[in-house]
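Omission of a single protein chain aside, the complex is shown with its protein chains in their original locations.
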């Protein structure tokens, strides 16, 4: 199945989802991007260059690890994880970012901008900008700046300017809006490095393509390790880039179930979560450059969302995944904050791995299902990132008292402003 | 050159350094360890098992990355870095720890203990213990517990008990003493996972052997990338495990200079630094199980040491490296805290990499020398770990005001105890 | 068609009214409140404004600058709904003589239903709509319904467009064309210079439809400049800024200076 063969439909559309909804002033910018991207995609040496860059700079291929202890404890399927956490900067975000960096070089632009929620994408972009020598500005909701200071610290130290966005909910979606505002002003020199498989065409296709490196590697690795294809493949879905990246490896393997795991937050009910497809609180809309499912009210204004994982705390979702969901190729499930922190604790104690809170959503759902499966079945989870950079969030999520004491002492040591 | 061929000398001695200085009660324990280690070292399937474990769990081989921007900026030699930061848990410490884990399994022991200073080795050991299902206790100086809380947090969450040692300077050396005390009590069930190439024989040899995976990979990789051997190879030296690990790959390459980079702290002068060989403040002694150079006074009592990098802040040094230094095979240099933080900043901004403060010592010395070398020469630096877990230390080292504000706010949010 | 006719008529009276160009102003529905909107519109009427954009607030106003972003946000927080905007528009079009176009983002229309939305717009007396995040390529259905209902889809032309694209845009143009004087979002000042004049001239090569010039118009000089090159001056942020600074008094002062 070639998701990106648009000959029978409209370019940039997946079923009725996708499209390019942008101010007219960006028309030629996005056309240039489409053209350059198409050229790169059709040029095998570009992919080769990308692979080599990811090998030498980011340590790819990332391995697949068998979680024998966890599998045994659950008594069901054999659980494997794809180790995107071992990438440079600690998550799959770097795949997309380095790919776009190569395109920016081709387009001759000298400045990049990016939105970031959890900070992972901003961190990756700042890294890429330092490595490629681009100027860079990272937009981040003021609320996220406050809760994700460590990432801000690193971005700044790598030479990026970080702008705290004080509009709206002051989170990811507002940072995206602010990027669009910067882009309509500076498109001549500037490329907007979108961080997930969302936004206007060609971003969903482009991000999916770069992230497909995950699935290509994983399919081979699971086959080599187990002699079989995985029965089920789990990935968390924020914007949907790590999920589509992994799923593409198994798109034509009809016996492999693909499961997108969304942020169930406090559970169903508008405003309680960020599950666009697993719960029934979202509907189709057009915003942030694309047509897809959004958590919105009857007027088309966006709802507040909630998740313990900042990287999943987003109103919209990858239009390609919506299409695959409608066609029953991808199943969507949501897990609650509580299930997620339990899964995280279990992973740390039984296997010595620290999945990011985002990735822990995939773990939580897989744990639920693996238990019911037979011992000779195989499940694969995308460990999209590592949790150790989210210590503030995780310590808060786990309510760690020693940590609080440490922070109080540190504050005292620093003294008043 | 086989460093570990003891047929012409005493087992466990490198020149006049090394040996096994332990309480008699550990005699049979250390004999058992020597025997099991010897068996493992002579058994090619053991190394194979180790390699496979490191591939699937830790993402080895770690790549070698060309720092083209930095090289160009300095205008001298081509700088390459060996990416031990991309290992699971973020440093080379995991190589040694997983290797010892395999040995513990062979010996049928069920409990591990470890000392830790910066926390990296404790973190790695806690990870290994979770993965192998061992009970574990990590000893850490109370001063280090206070300054490295993030690592403590993760160790505890992976199921290890972390004990704050309140003796002596309350730092690394005191944690080692406390481990020895635990070991003389619980040797039947317990293996002491020493974290660096120090301590009584067979630890220096054993740790060096596991860490030699770095040098084996790196030699091949540099050859493949540049078509030549590196002219100079740099590694920071705390206890000396990452250095000996990398250097072993080039031991027989006489034209490759090997440079150990020590913690110059505030500069020469007793108590100001942790440079055992580069400065003239240390002398030969016997402590912590081995004979080597120590920073000590005329009575043989140990001096206070200082370094911005907790992992280099240690009184003693790998006896093998001392021997190689005396034989002019390894050159020793020290760089000051200030040079180190400047090198760190430069690495972040020009290449998007964040070396640990320990590793930044290697960067600092290499930067000094590369500038003077010609463009067709090649230098290799061991990036022994990533700095992003040391955000508190690095933020303090860089005096970041935003960070302080963030911590104050966080403390306020947590409220009084 | 209805809008085209109105604009032609207004155009004809410019000399008599001693106006260098027609004026279109902008109000964000329900910000600061519908009562304030009404007072603003009374003043605009007083100063003989020709057209008014009523912006329907949206939670993601990504083409707007800071002042309008805040206005959108607060209007939503105040509980302004799409229905309230239509009701307000109906009152406005009944009471005032300027013509009204809807301005807003596509999701508001899409979520209401394209036909339902335009029908309500028609019923409320609106004459057209400006939707900055809906490129013509995605607008076929909406434009088709508009044609049926005799509503004008206001197309934007921008300095970054190629000639080919301008030609394409011209095909959809109706009522007037909103020419964007510069890159960026609403709000900051535009330097009305040769570059802008050149851009307007380029637009004219492709369309006969009257041209509005927007983004950062705030001085009498700007109006004079626009009068020389185009047809309609769009007053957006500048008027809202005046209102925020001193309500009726400041807004009257602003228009007095602007139209002196």
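First chain written, first letter: the chains are A, B and C, and each begins at residue 1.
Here is the rule we go by: a residue touches a chain if its C-beta (ideal position, glycine included) is under 8 Å from a C-beta of that chain, and two chains touch if they have at least 3 such contacts.
Everything numeric here is computed off the predicted structure, so don't read it as measured data.
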Relative to the complete complex, which of the depicted chains are touched by the chain excluded from display?
B
Touch criterion as defined above, residue of B:231, B:248, B:296 or B:350 at the omitted chain:
B:296
Which candidate, B:181, B:270 or B:345, sits in contact with the chain we can't see?
B:181
Where does subunit B touch the missing chain, residue by residue?
19-29, 167-168, 173, 176-177, 180-181, 184-187, 283-289, 291, 294, 296, 298-302
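By definition in this document, only the chains that are shown with their structure count from here on.
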Greatest centre-to-centre gap (Cα means) from subunit C is with chain B
In angstrom, rounded to a whole number, how far apart do the mean CA points of subunit B and subunit C lie?
66
Centroid spacing, where centroids are CA-atom means, of subunit A and subunit C in whole angstrom:
38
Taking each residue of subunit A in turn, which ones touch at least two of the other chains?
none
Where subunit C touches two or more other chains at once, by residue number
none
